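What you see is the complex with one protein chain gone and the rest in place.
When the chains are written out, they are named A and B in that same order, and each has its own residue count from 1.
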Amino acid sequence: MLYATALKLLGVLGALLLLETLFMLAVRQMRGIIRLYAIHSLLLAISAAVVGYVTGMYHLYLVAGLTLLFKVLAIPYSLERVIHDTILEKREIHFVFGVPGSLLIGGLLCLLAYFTSIRLVYPGDTLARLLLSVGAAVALLGLFIMVGRQEAVPQISGLLIMENGVILIAVVTAFGLPLIAEFGLFLDVLVGALLLGVLVMRLQRHNETTAVGMLRRLKG
Amino acid sequence: MAELILLMPLAASGISICTDKFLAGLTALVQALTLAFSLVLAWRVAQYGPLNYGWFYIDAVGALFLLTVAVVSCTAAIYSAGYVRSAHDGAPITGASLRRYYVQFNLFTFAMLLIPLLGNLGLVWIALELTTLTSVFLVGFEYTGRATEAAWKYLIISFVGAMLGLWGLVLLYYCTVHAPAAYQGLEWAHLYRLAGSLNPQTMKIVLLLCLIGYGTRAGLAPMHTWLPDAHGEAPSPVSALLSGAKTTVSFYVVLRFYFIAVRSLGATAQHLMLFFGLLSVLIAAAFILQQQDYKRMLAYSTVEHMGIAGLGAAFGTPLAIYGMLFHLFNHAVTKSNLFYAAGNVLLKYRTREILRVKGLLKSLPLTGVVFLVAVLAIAGLPPSGIFVSELTVLTAGFRTYPGAAVALLALLAVVFFGLVRSMYQMVFGPPGGDVPEMGISNWNNLAMALSLLLIILPGLIALPLLHPLLNAAAAVFAGR
Partner (left out) sequence: MTGQTWLLIMTAVSLLGALLMAVVTGGRAAVVVSMGAAVLASLFGLAGAVTLALAGSGVFLAAAVLPPLGTLLLRPDGLSLLFFVLTMLIWLFISIFSLDYLQKFIPRYNVRGFGALYNILFLALAVTTLAGDLVTFLIAWEVMTALSYLLIVFEHRNPETTKAGFFMLVMSETGSVLLIAAFIMLRIHTGHFDFAGIAAAAASLPAAVKNAVFILALLGFGVKVGIVPLYGWFPPAYAAAPANVAAVLSGVTLSLGVYGLCRVILDLPGAAPLWWGLVLLVLGALTAILGILYALMEQNLKRMLSLSSVENTGLILVGLGAAMVYRTGGLYVLAALAAITALYHTINHAVYKTLLFLGAGAVEFATGRQDMDGLGGLSRTMPYTTLFFLVGSLSIAALPPFNGFVSEWLTLQTLLLSFHLPDVLPRVVMAAAGVILALTAALAITCFVKACGTTFLGRARRPEAARAREAGPCMKLGMALPAVACLLLGVLPTLVIPRLNGPASILAGGTAAQQMVPAVFSQPEKFKDLVMLGGGFLRGILPAPGAVVVPTDPGFSSISPTYLLVALPLMLLLGAALARIFGGRTVQEKGPVWAGGEERFDPAQQYTGTAYSNPVLVLFGSIYRPRVDLVRHYHAQNNFRLATGYQRQIYSPAERYLYRPAVWLLYKGAGLLSWIQSGRVNQYVAYMLLLLAGALIYAVW
């Protein structure tokens, strides 16, 4: 009974994750994007905990905890700190595809994720059936956010969303990676996000813009 | 032994945090010792077969790539010693800046040496991430707008690749969970053994994700886009490390996944690799042809050679695999030497435009000669290891995929045209009047001379340790 409820809960969480990711396609506010990412990670943490509860893989609680610590708190906090205030206040005006176009392509990517993931699920693997396609869709959408945004912060967020998607895939298919890999992965993301933040500061200093899509000195 | 190899650069990195005295000499010494230990380790592996303890799994392939990384790291450390003395338009790098350089340099080499020693693909993924994280600020070391732009692109695109690679890794693990064989995990040796029982449908996606993901680091087109930027903007010894060691060791990771997939998918896997290989050579050829910046030209040549290695892997016969592994070694040595020579040119002329460099033979005789020889070698002229390995790959390719081999041969001619055209304009001619007076340190020349030997020797004789190792490595991947 509890198991069925948990599965239902996972379904809801998956839907929320997907919706939030789609919503992020249309958000222009920098600070809003960072906050949305924190919420995204929170949903992921809850999902991981629930999967851990459902499958009895208790080290998934650790994953959930690390996610909470790193991605809900540390990374959004440090991103906000690292990035200059003026950047944070910014709204991104020019999307590469525009909001309706972005949503259309996002929908197509969701379909693609669904149809490809569903074939990979082994028979009887309810969890994967439920969430594998969501993970894939989130990863694809994250990548698409990176394609569609010219500002540095949304690009970083896209990357982190993508990472969340891949973690979700890992959680539902493999019940997380070996512990050491898990730690390494989280540290990697943390350090990577920090480095990206530092680079954004440097971009602001040297190139006087954080619109990374406009950086075109190196070509050919 | 493996611990020692890893400990030394780590320790050197630690020391670099504390002091900036004798750092150059210390690092060169440490890297030379690392190379010596790597040689011993490689010899043991060649003699007694794979080593497997703790997290380490070192077979002939691993030993080969360990050796490659160690060689390039060693020459790069020697070159750095000269480079830091005059990097800032003739002024030496000092103080915190110097410490930062060496901390990252040693950490970077540590991360690269780590990869071929590990047996668990999950750990390999982390080590590969570590190479990116430790080298980002080496790429951006020059602290200019261009360097920062390059570092940004490097980091972003590498991360996307890492995520795709992780995705592939996870699905591979998913495969083993549901495979009939009773193994769950990411130990390469086990995966390779069980590859036949893995679900081909999933393996196809795994392979594609891994080719795209790890291929990003290895510089396969069309994921190579960060490479010319990063290799072009980084300080020259770092460019040498990136081009010689990092792409090589990343390609090593690609190979680990690829050969699992070949066992599971057969020709499909080969065709996919063929696509990326040919595309890399094609795009690289087009950009080499119209390149105006010599460091970027060398970077595109790296893309080209990764493509050749990819084609070698795709051709798939034991001969092709032998040639491909040999090619990766030769390319690492040759390309790093080219970046050393290019670094000297940059130190002297302070421009990276091909057309503004003239008369190298007159103004920098040794660098000019080395650049000339190394360009001819990288373009495939004997006597050089590159010639032998390219001929091997082509010989194998004509048997299995004649169309691709013919295309490769034609593109090689185009690349030759592009590389030599730029080279001769730089090396020959009267030196311009406004070349600053500037001597090149003996450290730089020592690094060039050492790697020049390694460029030419494999093209003339059978090297004692290298060829047994290559034989064993080819046997590992050929599944004999």
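The definition used in the following text is that a residue touches a chain if its C-beta (ideal position, glycine included) is under 8 Å from a C-beta of that chain, and two chains touch if they have at least 3 such contacts.
This one's a predicted model, so the numbers in the text were calculated from it and none came from an experiment.
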Hidden-chain contact residue, picked from the options B:Leu26, B:Leu319 or B:Ala472: B:Leu319
Residue of B:Leu255, B:Val333, B:Leu394 or B:Ala472 touching the missing chain in the full complex: B:Leu394
Contact residue for the chain not shown (choose from B:Trp125, B:Phe287, B:Phe329 or B:Phe477): B:Phe287
Sole residue of B:Val420, B:Met438 or B:Ala478 that reaches the chain not shown, by the stated touch rule: B:Val420
Options A:Thr21, A:Thr67, A:Gln150 or A:Thr210, residue touching the unrepresented chain: A:Gln150
Options A:Gly32, A:Pro178 or A:Gly213, residue touching the unrepresented chain: A:Gly213
Touching residues (missing chain, whole complex) on chain B: 152-153, 156-157, 160-161, 164, 201, 204-205, 208-209, 212, 216, 222-223, 225-226, 228, 282-283, 285-287, 289-290, 319, 322-323, 326, 359, 361-362, 372, 376, 379, 381-383, 387-388, 391-392, 394-395, 398-399, 405-406, 409-410, 412-414, 416-417, 420-421, 424-425, 427-430, 459-462, 467, 470-471
Touch list for chain A against the chain that is not drawn: 96, 109, 112-113, 115-116, 119, 140, 143-144, 146-150, 155, 212-213, 215-220
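To be clear about the criterion, only the chains that are shown with their structure count from here on.
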Between chain A and chain B, centroid-to-centroid distance (C-alpha), Å: 31
Complex contacts: residues of chain B adjacent to chain A: 120, 122-123, 125-126, 129-130, 133, 136-137, 140, 143-146, 148-153, 155-156, 159-160, 162-163, 166-167, 169-171, 173-174, 177-178, 185-186, 199, 201-202, 205, 228-229, 232-233, 287, 290-292, 296
Complex contact set, residues of chain A against chain B: 116, 119-120, 122, 125, 128, 139, 142-143, 146, 152, 155, 159, 162-163, 166, 169-170, 173-174, 177-178, 180-181, 184-185, 188, 191-192, 195-196, 199, 202-203, 206-207, 212, 215, 217-218, 220
